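The structure appears below as structure tokens.
Heads up, one of the protein chains got dropped from this complex, but the rest are sitting where they should.
In this document, chain identifiers A, B and C correspond to the written order of the chains, with residue numbering beginning at 1 in each.
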């Protein structure tokens, strides 16, 4: 029985777009209804090209190769009765197009940072300009932050889902259980030292993503002003002074490793920490809690999981939590599919394990 | 004019040993007096093998290839009037042999961790056993921690120099200026998130150093109990609760990157931080302070420098200091040569720039 | 409806074993009948350990983690009515155990090199010793070389399938179409320059697989005497002097790239070459022929395909064929599953696309 739902992906040419295409094409409950793939809305000219010209790894001997990536036209979109649109487009693009897509009655899962932030002070870093600021504000108010482990119910009924940032996903999932139980001594500050593979920097060739710069190297960037910081503050209910977040560029293709340092309010037994996380994630199929066995990047890349583990000092107060995920999957495409599953009332992990 | 000094290297087969051999063979003031290369003292049998069989990269067309690595004999050593012995040997080996080498009147620069720690509680992690505990204790008391930037004068007249750990070098150099000026709010704790290339794990093939495990991966290890922690405490005058040190294994051959988080006692201007470091390292040729331009591993590997830089939050209190060095050079072999230069009264940077 | 077939895997702890486990656990037609995982037959002691302790990347939240890797006992095997046994074991082990497994009525797919070679002269390089040479010879005669693209029909009815070597798979698939059409001028010789990722060297830590040796390096090995040469000769009907095969170790985890140089009998148009391959692989779902667009390792790793492409000199005689595959998949585990599919009368590509 073919799926009753039609999906579309904008911006399928990037790394997250390729993973989205792969996941949607193999999704068991979308069987018989291939997604429509569009180039970016700013590329209205040109002719359709086979998806597998863009991403040869997706080729097989019957089918995927036939799927074309089309230049975008509103007409084309409208005729298709698309139920959900995935935007793997630049922030500005997403900001501009979401109002119109919603008007057409489509639901949107936006992978950019355009709609993630509720507060103007946090959003300022994106320098977004709205044609109709009041309408944009109204949309912003109803946008749901698409982290299923925190907002499962709101996601299911959302019109616009703002898929979280890759770094933010790793850090929020690592801290949320401790914060819910008010275990952290915020007066001593939280340190988030994150490391990401190069795919996080996008597909456009730059000096920074040149092999000669990235290979055999490690560098830190955006100290005290990375865009994902606002997501941490809003989702975890923190003030700016409570947390430091430092991203680093790892010489690997994909994967994020966040080493997170907190001081607990009082001496705590490891079993209590273990229980805190087990309870919080008892019904979260996409989080793997491994307790005192620390996650490593190699075990999470090319999976849709966020892996979490911890180490506690003998004083029972100084705690390190490690979070690992694949920035293109749980940090982007898989999380988007997880949100789609919730939208359609399907099991959260469908097509992801 | 040939050098009046004779050097010897034990354990030239390892990674640090190879770098030591290279540096000593090309040292301008050791001209005409090639070092003697010994295998490990536990390999008393066997025949000499050419150095370049062990390390083909050291070969040229006239000379280095002739140098043999000899099985160790006390007789062989005694006949040579060796002035300085470099030990690139396991901790236990260094602990056992230093007393005898000192008795023979040689000066020793030990690259292992055997003699770095003054306090029994810190040293316990090495599980070292002394044949003559009293004699060992007496030697320990006189050993000098071989970080020239901190102990230049004592090094010049030392009999036994304990060359610092690679991680410890990066962290101590990053923190010493702030600590001397009492700028850190220790009550909020110091976080040292360090990342090291695989050569730091040594030459013995293990599951951890297998290419398949190390490549495309990042992992954390020895949380709250890494051996270098004691060096941090003793050299910086800290208590155990003041500092967290977490080492990670990077998928690169060499290089250390330490991201160090401190809270300052009071809001401070960036210029003050800049001056603090410039003053401290004004006469230290092997430290490159780059101010607000952060170091990267690629710029320090295969150099003998420790690179330092910083970023300060707008509140003037939350400070990140980044330290980079090559773990086999400033973290091992170059630092040993720097110590030798001080021992012989030569310019500190001789043969290192 | 659960599968009527029971499978077992010996030697699940290695890299190919992990991939086999993953493929079998997710195989749609093996649903409801999890494979039995055994350690190596030489590890008869010890207690079962969870599969996911060996391979954490296989963990999910319900199921795979429960599967245990058991110490091997004949009793345990016999009770299970196992239909097909996969041997991901050392050559010697496979040679010793296959006779007994066949006696018990099981079919065997052996991933080692023990049973691939028909001629004693080629097999000599393995130094295999048989307890009952006559019986072994009889088994050898009936063993089928498990390259589905060449021996589809024999595989379907085989008792013992000798899964091909990873290098051999890439080269045989690249040359078979040209040889069938007798296009190659053998008098000028065939050159096969192959490059493989480090997983091909196995999981045991050695000097060669140490990250410090493999990373940032390329080396050639086993010139003129690699074990897979015999497979090339026997499967392609060549004499030793017709072909040179040189393997190289690439600084990547997985993937094989074979650059194959042949001289054609007569000047040939590119379209003729293209047609030659298209015809040959028309019914082969696991071969992707891309014509003049050359394959790259990145597009085949983590797929079960062998990718083929070509470039022809303007003289129409000098031809380069490029073959790429994942050495752990089409070069090992996926090919084994492809063979299993043929054995059970299922579509060849089931569970592989």
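Methods note: a contact is a pair of C-beta atoms (placed from the backbone, for glycine too) under 8 Å apart; a residue touches a chain by one contact, two chains touch by 3 or more.
A quick note: this is a predicted structure, and the numbers were derived from the prediction, not measured.
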Touched by the hidden chain, restricted to displayed chains: A, B, C
Of B:226, B:248 or B:288, the one touching the omitted chain in the full complex: B:288
Contact with the hidden chain (one of C:104, C:248 or C:278): C:248
Identified contact with the non-displayed chain, of A:6, A:154 or A:209: A:209
Sites on subunit B contacted by the missing partner chain, in the whole complex: 56-57, 59-62, 216, 285, 288, 290, 296, 298-300, 302-303, 305, 349, 353
For subunit A, residues in touch with the removed chain: 15, 198-199, 203, 205-207, 209-212, 214-216, 251-253
Residues from subunit C at the interface with the omitted partner, ascending: 187-189, 191, 193, 195, 213, 215-220, 223-224, 241, 244, 246, 248, 250-253, 255, 257, 259, 261, 263, 294, 296-298, 301, 311-315, 318, 320, 322
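Quick note on the criterion: only the chains that are shown with their structure count from here on.
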Whole-Å gap separating subunit B and subunit C, where each centre is the average of the chain's CA atoms: 46
Distance between chain centroids, defined by C-alpha means - subunit A, subunit B (Å): 41
Euclidean distance of C-alpha centroids - subunit A vs subunit C, Å: 37
Sequence positions of subunit A contacting 2 or more other chains: 216, 296, 298
